[in-house]
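Okay, here's the structure, questions in a sec.
All protein chains but one are shown at their positions in the complex.
After this line comes subunit A, so read on.
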Amino acid sequence: MRAFTRGLIGIAGFLALWELLGRSPLLPADSLPPPSVVFGELVRQLISPDFISHVVATVLAVLIAIGIAIAIAVPSGLVLGSVPAVRHATRAVIEFLRPIPSVALIPLALVMLGFGPETKITLAVYAALWPILFNTIYALDELDPLLVETSRVFGTGRVGVLFRVALPSALPFVLTGIRLAATTALIVLVSVELMAGADIGLGYFIMEARSGPGRMDQVLVGTVVAGVIGVLLNNGLERVRRRWVAW
């Protein structure tokens, strides 16, 4: 409760600072609308079906991207983590691909995939793969040999060890990877929506508000909502981890 109270004080302090800065003559007029204005606009937007559809589009794309990333990265991680030969063979390629910023792939993706939602989802999947993949591999490295020996003594075969021992034992690490991946996927999605001329999504909403009517209050509404989605994703997945894999 004390931590919660302190958190509230922190937020209140941040809002006060923002309000002050927004109303100060240091910044050009209307470049940073104060929170009192932004939250007024937020309430208006939250009842606008148009805005809601932008939010839904982005959230849905995040969820799809995470789902696909999990479906690719977890099995790949299990193979790479348990078969050293495959891991050594793919190391150079992975080390090359991993540091490429997803945003740098936007032109390539646009040419290959066009302007539909598959472009932003593909790029988000690309970004979200790595934390899940590396956490899965790392988890298999950390797999306690005694657990494996115990199961082998009780007659468990290689495949049985993979599914009954390695996978459950890796689960906490994998979930941490998914949590990191979710935030990354959100960042990439909003970036692509902003830059690649999508026609729906939070990033598109932000871009439209700035370039059209120059409504900075709406820009900040989009930013705040994107931040809230990020916090909800992160906390939700952390709760899932604590509830289901609390060892």
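Here, contacts are C-beta pairs under 8 Å (C-beta built on N, C-alpha and C of every residue); 3 or more make two chains touch, one makes a residue touch a chain; residues count from 1.
To be clear about the criterion, contacts and distances are computed from a predicted model.
Candidate names were "Cation:proton antiporter", "Branched-chain amino acid transport ATP-binding protein LivF", "ABC transporter" or "DNA-directed RNA polymerase sigma-70 factor", and the UniProt protein name of the unshown chain is "ABC transporter".
Screening A:68, A:171, A:195 or A:224 for touch with the missing chain picks out A:171. Among A:25, A:49, A:99 or A:155, only A:155 touches the chain left out of the display.
If you put the hidden chain back, the residue from A:4, A:96 or A:247 that touches it is A:247. Considering the complete assembly, subunit A touches the hidden chain via residues 144, 146-147, 149-156, 160, 164-165, 168-169, 171, 245, 247.
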